[in-house]
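Heads up, one of the protein chains got dropped from this complex, but the rest are sitting where they should.
So, chain A:
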Amino acid sequence: MSDTEGSNTGSEFDVSDFEYDDSDGEYYQGDNENFEAIQSYSKSLKESGCKQWRLAEFIQENFVDRVDKLHIPSSKASKEELLILLHHCNWDEERLINLYYDGADELKENAGLLRSPIPGFQVRDDFECSICCNLEPSTKVFSLSCHHEFCLSCYYNYVKEELPKGKLIRCMIPDCNLSIPHALVHQICKLNNNSESVAMDNLVDNELLYYSANLYVIRHHDTFRWCPAIDCQNLVQMDLTARLAELDLDAIDPFDKNYRGSDSEVKIVTCSDGHEFCFSCKFENHLPCSCSIVRAWDRKVTDDSETYSWLEVNTKGCPECGTNIEKNGGCNHMKCFKCAYEFCWICLGTWEEHKGFYNCNRYVAPLPQEEKEMKKKRRYLDRYMHFYSRFMEHQSSMAWDLKTLKSIKKTTEEYMHEKATDSTKTISYNEIDYLQESFKLLVRGRKTLKWTYVFAYYLTKSNFRSIFEQNQDFLNALVEQLSELFEKIQTSQDNMKLVVQLRTDLVNVSKSVTNRRLKLIEAAREFLQRGLITFDEGF
């Protein structure tokens, strides 16, 4: 490997610590200590001042349990009433206490507290509901202590409509103002008109408290986020002292030429179920990019999406014989099923040249003579296409990786299940335990790799850029290597045997992926701080 321009720039980024042995096409690097150090550094970075909540825990601790801390005697207000008062005061105990001692009656009035026993659910004969105007021989009705009775199904529709607002739900008569207690809201939602079964003790899956939590998160946007993963109801809370200077972030115009990366600090948080996301922009883990780079890129890709959508097509012609080749795995090493030509999916170059040192990432500018002939616009487009296509390829490779990983996971689970009754199956949990971690590291590695192309797109032309691109090559090679190992397991006749056999390889390569990944992130952070990012695309 030739000496790089970067080695005399004083960058901490040292490419030479990463050696490559031509003979067997394998990477190796000596120090595991370095790896552990970087890993713990990144861990502390990630978990500093961040608290994970499951929705039920959040509701219990922040809403329900606060009732007991108010020290208002139960003779003055029941638990149910205190919950309504707290909700009315947006779960701010201090405000509640102040208002309470300023005038308990006024506070209760405003919160719509029940004046006397609630009739709740009743059955009425020949009742005409004034909301739906239906007249039935027998109707289930609901009312609060105001005795404003409406049929249960109207109340159900009304409550469904009001819930998303996250506020106390009042009697339907506009001036009446009485609030429906939380437990009764739940019963109306369940169309359960059994007055006896009203329970105050289980409120963690109360619909109104759920929406109130939602409103709470919106109001406390500086410290709370819902996990953006589909179907995930976890919350992440940022410690106020560690929180982002979010307003500053938003004030940055990504198209400002004078922009100097002040947002090199990206807070990646993880929910209780391990979903990683960026606290400030709720995107996936987009390191090494800053949020403003992601925004600029996102805008660009959305603007141009139609022009380039053809890139997302999953088939390409074999560069040798023209046969349509469909991509069938996360790995970019392709082999034509007809002529056996081996090539790189991304650049369609022969795999021979990619072997070992994976060098298809660097964008080689066209010769000066050709360049002259090309219009300026065309050049920008070429450059953009170069990065965009690689970004998209890794995006779809990620999906393929996940498919492979899922299939392997299924195989191992089945094996372990059958093992209980089949004495010929002798592989133990310990031997396959490493898979989970390696899976994770591949996914993370691929994700970071994907975003490095976005980062590189906005990186100004300098020695730093070539260093960055070389390191990108290393990560790319390692990720492809790891992806290929998993594919090998998946496509093998005896998957389980390979799982055990390839253990050392997989563990080592996935560690190398992480090592390289974290170095790229650190380098990017440094580049951001040095102001080496530009959103002027005419560079």
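Following the convention adopted for this analysis, a contact is a pair of C-beta atoms (placed from the backbone, for glycine too) under 8 Å apart; a residue touches a chain by one contact, two chains touch by 3 or more; residues count from 1.
The rule is short, and it goes like this: contacts and distances are computed from a predicted model.
Peer 1: Could you tell me which of "Beta-Casp domain-containing protein", "Amino-acid N-acetyltransferas-like protein subunit Mak10", "E2 ubiquitin-conjugating enzyme" or "DNA-directed RNA polymerase II subunit RPB3" is the UniProt name of the chain missing from the displayed complex?
Peer 2: "E2 ubiquitin-conjugating enzyme"
Peer 1: Kindly state which of the options A:Asn98, A:Ser130 or A:Asn202 is in contact with the chain not pictured.
Peer 2: Reading the full complex, the residue touching the unseen chain is A:Ser130.
Peer 1: Considering the whole complex, which of A:Leu82, A:Leu152, A:Met172 or A:Val266 touches the chain not shown?
Peer 2: Once the missing chain is taken into account, the touching residue is A:Met172.
Peer 1: Just to verify: which one of A:Val141, A:Cys154 or A:Val269 makes contact with the chain not shown?
Peer 2: Touches the omitted chain: A:Cys154.
Peer 1: List every residue of chain A that touches the chain not included in the displayed model.
Peer 2: Residues 130-134, 154, 157-158, 160-161, 165, 172-174 of chain A touch the chain that is not shown.
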